[in-house]
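Note that this complex is displayed minus one protein chain, with the remaining chains in position.
Right after this comes chain A.
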Amino acid sequence: MAFTNSSVPFFRHDRPAEVIADGKRLDGRDNEEFRTLFLNCGTISQASGSSYVELGSTKVMVGVYGPRQSDRWMKYSEQGSLDCDVRLATFATRQRGRPIQTQLEKELSAQLETALSASVLLHTFPKAVLDVQCLVLEAGGSVLAAVIAAATLALADASIELRDLVSAASVSRVQGIQLLDPTAEEEYREEAGLVLSFMPCLNQITSLTSHGVWSKDELRDAVELAMGACEEIDAALRDQLVQNASQRRDPPVLDEDDNENA
């Protein structure tokens, strides 16, 4: 017999009223500093390519499957297509999410598709679909940026041909100050914000979405700030791919997992 009464959320802590105290961010970062980035690939055994990305407390896991034959109802296309699906775990957000797809998840999925499809050589797999499945385990701010980085890493891990890796960064403006890689609390208090995805080697922007009011100069500064961050993220992604490829070539003699538990 299931519990049928409706319940209301319970919050252990209130949101902080101020996210900038004495000109400093709450976590002590510089305004133009992003959080610790942790990358890993090959995390899902059945996927063609997979990745796990941590950007501070934001945690994202991506699996790439396919390319597979496109569904019957889709029209014939000489180009392949990307099918992106982003989900948030119910415990990822401050208030418990719903298991069914929400508007936010639909929007994130669409934005991910826009950001990535410019980088994928779609004509190399005509009539086929590549599934990019993402799960956000914890939404601690800058979720879209983390999802894009994780997805591009998983695509590369799946040996899908790409024009360039796509990196993304978000900037929030709080009390007139531009903050790179905002946390969930900073995003909540922001006046304006933007998310930029960028291919650093080609020097091309694949998508840029902003909300709130930006002056011309502010917007230019924010875009440059985000582009700089994308270059750093790009370097980290490449390092991870090289590391992963060399591990694959010379696999360690003993499995690490077995050692820990032996």
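The rule is short, and it goes like this: a contact is a pair of C-beta atoms (placed from the backbone, for glycine too) under 8 Å apart; a residue touches a chain by one contact, two chains touch by 3 or more; residues count from 1.
Note that contacts and distances are computed from a predicted model.
Missing from the rendering is one chain, named in UniProt as "Ribosomal RNA-processing protein 43" (options: "Nucleolar protein 6", "Ribosomal RNA-processing protein 43", "Elongation factor 1 alpha-like protein" or "tRNA (guanine-N(7)-)-methyltransferase"). Of the candidate positions A:S70, A:Q133 or A:T152, contact with the unshown chain belongs to A:Q133.
Interface note: of A:D85, A:D164, A:E218 or A:E231, the residue touching the hidden chain in the full complex is A:D85.
By the touch definition given at the top, chain A reaches the unshown chain through residues 1-10, 12, 43-47, 50, 57, 59, 61-63, 65, 85, 87, 89-94, 96, 99, 101, 131, 133-135, 137-140, 257-258, 260-262.
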